[in-house]
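As you look at this complex, bear in mind that one protein chain is not there, while each of the others sits in place.
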Amino acid sequence: MGQRKTIEIDYGAVDTDRMRLNMGPQHPSTHGVLRLEVELEGEIVTEVVPHIGYLHRCFEKTCEFMTYPQVIPYVDRLDYISSMNNEWPFVMGVEKLLGIQIPEKIEYIRVILAELNRIANHQIAVATFGMDSGAFTPFLYLFRDREMILDLFEKCSGGRLLYNYFWVGGLQHDIPPTFKEDCLAIIKKVRETNAEVNNLLIKNKIFIERITNIGILPADVAINFGCSGPVLRGSGVPYDLRKDEPYSIYDRFDFNVIVGEGAMGTLGDCWDRNIVRVNEMEESCKIIEQAIAQMPDEAVDVRALVPKRVKTPKGEIYCKTENPKGELGFYIVSDGSTQPYRMRTRATSFINLSVLPEISKGYMISDLIMILGSIDIVLGEVDR
Amino acid sequence: MNSNEIFDKLKSEFGDDIISLTEEKNYDPYITVKRKNIKQICLFLRDIDGLNFDYLVNLTGMDWGKELGVVYHLYSISLKHRIVLKVFLSKENPVIPSVERCWKSANWHEREAWDMFGIQFENHPNHIRILCPYDWEGHPLRKDYVEQETYHGMRVPV
Partner (left out) sequence: MGLLDRLDNPYEIDGFFLGTVEDLLNWGRSKSDWYLSFGLACCAIEFMAINASHFDLMRFGSIPRATPRQADFIIISGTVTLKMADRIKKLYEQMSEPKYVMSMGSCSNSGGPYWEHGYHVLKGVDRIIPVDVYVPGCPPRPEAFFEGMIKLQNLINNQAIFRKRSSMSAEELAQLEERNQKQKEYMERAAIEYENYQETLKTGGMQNPDYNGKYTINLPKIRMIDHE
């Protein structure tokens, strides 16, 4: 590995014009309603201008009219692939303002559900990334397994996709009695399928040739653009809030921060970003196993600490967690009433997407699709 | 480095441009600065050894009622410390130098602050709206915002 044949085309004989091509908002590979204005020299991309806002749903304005518990369903709809993870930083921020200390068992439940949702998110990310490159079968395998996770979430919260499960001071409902067995069954299945997908897609020579050495993002550029999550870790920067500033009870678990190593080509290419997601699923499985082993058995009233009326003291707080896509933070400005004065979202996908024009210059137009897929954006979070 | 040391270092370099450091309950420690030299302050924070704020976490536009403002959340990946900068702007003339040269991520954040609050960023390379359509009227996140009646023939309010 490491050797790669590239074709250099001498355009001396062919007369090429600069062409501006519009891609989206309706396009099967833009992962939503993203519009890209691409300037091409022949088939080589010379400039990319993303136009966003086609899904701008006025989240921040709406929050100013809602009480704190009413905000939670809107938070769900930001990054709608990993709703459990979205609720967490918001709920944690309000709890910090109110000074609520959460019982240990609820923290364990939150960790398990968040990690399960991380697996579900990475399954979609890998599946759609494979589909962008023309591999349809892994998509079917991974979506079949994702249904198991959704079934467990449905048992807990009643929702398949958007949960409203983490409440300020607790949870919406108690976990079902078969919770532990379900989790272990999911982990077993996830590992089996990952082995399958590894053989089918990840270690496939065609796939490797397709995605190595394109979209190279050096570490200093990634930091300067504010990237986080697998995009930053793929460039070799071990920045993970679960390790760097352990929130909740993450300091009790033994897990590795996966970083890209440039194993197949250059450090920070599409392959590295993808393999970080694949390997993070295994790390999440490890965390869930430890959490299930450590979780206290006695029953706890999950709504005991839920306040009847959430009225926060005056204050400003920036609360962040490590989402599947990166650092999600909420800057909550409270003026002492039941409604937030201002809710600013540090939207991960929004910031990760801003690096696209930088890393897609000089590659082919078909590589642009793969580079966009490797960033793993969700337009609900980009546009809010 | 804690917020007091950061404040002292900034104060000794910039003097009057640095107004105060606030450390209260329920507040992340923040430093209030004047808007004029914000770019130099940010470059100083980014480049001087011991500070190394290489990561702009978040840039927030604010409407405080009487005046507008910008809040910068900074983090250092190499040294693992945080600080918050706050700038207050008048409503009549909300102009502030752009920090896009310090952190590229500020580019889209500042476009959003312009879109939502009408805060102008000097020397920004692409000072246009980002989320709302390019022909939208008004700045929605201001507290005194009134929706326009129609957009391209479609009714906007309920």
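Residue numbering begins at 1 within each chain, and the chains themselves are lettered A and B in the order written.
FYI, contacts are C-beta pairs under 8 Å (C-beta built on N, C-alpha and C of every residue); 3 or more make two chains touch, one makes a residue touch a chain.
Just so it is clear, the model here is predicted, and its values are computed rather than measured.
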item	value
Listed residues A:18, A:160, A:191 or A:303, member touching the removed chain	A:160
Contact with the hidden chain (one of B:8, B:67 or B:147)	B:147
Subunit A residues touching the omitted chain (full complex)	2-14, 25-26, 28, 32-33, 53-58, 61-62, 65, 73-74, 77, 80-81, 124, 139-141, 143-144, 146-147, 150, 160-162, 379-380
Interface with the undisplayed chain - residues on subunit B	131-133, 140, 145, 147, 151-152, 154-158
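We take it that only the chains that are shown with their structure count from here on.
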item	value
Geometric centre distance via CA averages, subunit B-subunit A, whole Å	25
Touch list for subunit B against partner subunit A, complex	24-28, 30, 54-58, 60, 62-63, 71, 73, 77, 80, 84, 103-105, 107-108, 116, 129-133, 140-141
Contact footprint of subunit B on subunit A as seen in their complex	52-53, 56, 58, 60-61, 97, 221, 223-226, 237, 239, 244-245, 313-318, 320, 327, 329, 331, 333-334, 342, 344, 346, 350-351, 354, 358, 383-384
